[in-house]
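The structure is given below, and queries will be raised subsequently.
Left out: one protein chain. Kept in place: all the others.
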Amino acid sequence: MPSTNAKPSLQLNAQGQLRHFLNIDGLERSLLEEILDTADSFVSVGEQAVKKVPLLRGKTVANLFFEASTRTRTTFELAAKRLSADVLNININTSAASKGESLKDMLQNLEAMACDMFVVRHANSGAAHFIAKHVCPDIAIINAGDGSNAHPTQAMLDMLTIRREKGGFENRTFAIVGDILHSRVARSEIQALKTLGAAEVRIIGPKTLLPKAPDSLGADKVYYDMKEGLKDVDVVIMLRLQRERMQTALLPSEHEYFRLYGLTNEKLAYAKPDALVMHPGPINRGVEIASEIADGPQSVILKQVSYGISVRMAILSMTMSGQTRPVTAAAPINRAPQ
Amino acid sequence: MPSTNAKPSLQLNAQGQLRHFLNIDGLERSLLEEILDTADSFVSVGEQAVKKVPLLRGKTVANLFFEASTRTRTTFELAAKRLSADVLNININTSAASKGESLKDMLQNLEAMACDMFVVRHANSGAAHFIAKHVCPDIAIINAGDGSNAHPTQAMLDMLTIRREKGGFENRTFAIVGDILHSRVARSEIQALKTLGAAEVRIIGPKTLLPKAPDSLGADKVYYDMKEGLKDVDVVIMLRLQRERMQTALLPSEHEYFRLYGLTNEKLAYAKPDALVMHPGPINRGVEIASEIADGPQSVILKQVSYGISVRMAILSMTMSGQTRPVTAAAPINRAPQ
Partner (left out) sequence: MPSTNAKPSLQLNAQGQLRHFLNIDGLERSLLEEILDTADSFVSVGEQAVKKVPLLRGKTVANLFFEASTRTRTTFELAAKRLSADVLNININTSAASKGESLKDMLQNLEAMACDMFVVRHANSGAAHFIAKHVCPDIAIINAGDGSNAHPTQAMLDMLTIRREKGGFENRTFAIVGDILHSRVARSEIQALKTLGAAEVRIIGPKTLLPKAPDSLGADKVYYDMKEGLKDVDVVIMLRLQRERMQTALLPSEHEYFRLYGLTNEKLAYAKPDALVMHPGPINRGVEIASEIADGPQSVILKQVSYGISVRMAILSMTMSGQTRPVTAAAPINRAPQ
């Protein structure tokens, strides 16, 4: 297990409860199901006239985005506010860096300001894990995407969408399509699907965008051809094509990519008639997915966004609860149980 | 009626209540008066020790400013917070555009995150109207200024100021001075004044800054000379001179503009002795208005700012209420009446 994968003991407290959320790998099926059950209970909050619960009132959540992402940051901000937490958006470029402060010093300062949780996005694999282990172990750390390693809240919101739309994972076949090689989303999806009992997980893409040892990620089957790979699947998970990767991937053009791996009605016809179409967003219309499919009846792309709030509310409240539960009999004074 | 003017049916729900606020044009006098009455009731909130009411608790207001405006955004943010709503400030340049996401996709994503209201400012006329009609009809859309088309909340805060300071609109004469041609403020002001019963609305400016068919905007009289135009008026509404328009307007200089159309004591003397002086701000001292008038006893410029919060609280709470009232017998589950 590489050092960028969190050991269960780092993510869990002594009672086996979540205290950081860094990685799907190594978490038990029962814990993933607890996350989905908790998220289910929050779906109704978004449907109420008053979309707010007081669970994290008086807590401070700091969004530490070392890599820009309006969408993910916004969903975490909304999730935290709907739990009544205070939110601090730290623009990393304009703070620490400009005065030459080290990252470690900046994080320990935020800890000293009595922040309770860090939501971390970073271009380097293992960044959130490093912070949880070495810098601020008493702060609940949520990984909002680290390099090409993991994006566990994205995986869990997709699992919630699948469970609510399909009823479950067993006896189901899943296809993940696109740039598997560089995708933190794909890594976390495969781990979550297999842990939750998916019958078969396929990865589909051009050889240049698949890992050299395709089974290294835990997928069951590898396809280079869309029509073969999509045959009779229950769920199609499209990945976003990072345009900046086009050149290194030796892809001739976006047009050519769409012809071969873009999801069209013609290709989707090979999947089961009621197959779900998913995408983590933002979508590149006409590059990895045709507009009529993105907006069509099988697409659950906007539902994924909605469930993303619920899943992040679940992760925030569960890790906060896992941090405040005393690890030993004598709880530290500023981490008292609620 | 051009497509950028909202038809009443788009702004109103089946019960005739406001559900979007896009344009003054086409709204009934009774509805404008209801907005002013509601705003009146919020003026006292700003005077209390606790300037907060729980009307929009648990609602999420997204400020979508495609055109920078600290002042208008700030007043909407304050208005939303004083109604206890959560506020999301979306920096458009750093979000959608950077990942090539379409505007429509970005807005539908915000809708999926259960945002309740969009406050929209855009350089293109008709942008807010387009969003309300074609993109997110179930979100309450507030037009915070679209191109040269409309700025209806600015018009209504001016109406509140006039009603509170002058008692009403009938038997009163109003002059709007400056760059009428490009001014969304002027368009909305004229519509609001005429709807509310103003006896006479004059527009004053150089020919290059007046529309070719001056009565096309609904004004009663057109003047190219300040002293003639200001004679015996009850209210003088100065417009901000957009300096970037100086060249296209063939104006020789700011100094020359001030000499001809800047409001000075000498020119103001032609108006009634108790005439109000108004300006939407930010003011260019010595360009369109002399400092001694901006700070003088007839100026209500800072009162306009104060009443702007009250009017925006009124618009936010009325449109929210108009959206949540069921349009049909079966209310959609996530738009339940409060």
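Details
Just so it is clear, A and B label the chains in written order, and each chain counts residues from 1 on its own.
The definition used in the following text is that a residue touches a chain if its C-beta (ideal position, glycine included) is under 8 Å from a C-beta of that chain, and two chains touch if they have at least 3 such contacts.
Keep in mind the model is a prediction, meaning the values are calculated, not measured.
Across B:14, B:123 or B:302, the single residue that touches the chain missing here is B:302. Of the listed residues B:70, B:216 or B:253, the one in contact with the hidden chain in the full complex is B:70. Contact with the chain not shown here comes from a single listed residue; of A:91, A:171 or A:208, that residue is A:91.
Residue-level contact of chain B with the missing chain is found at 46-52, 68, 70-71, 74-75, 77-78, 81-82, 243, 281-285, 302-303, 305-306, 308-309.
For chain A, the residues touching the absent chain in the complete assembly are 57-60, 86, 88, 90-91, 94-96, 98-102, 105-106, 108-114, 324, 333-334, 336-338.
Rule of thumb we're sticking to: only the chains that are shown with their structure count from here on.
Here the CA centre of chain A is 41 Å from the CA centre of chain B.
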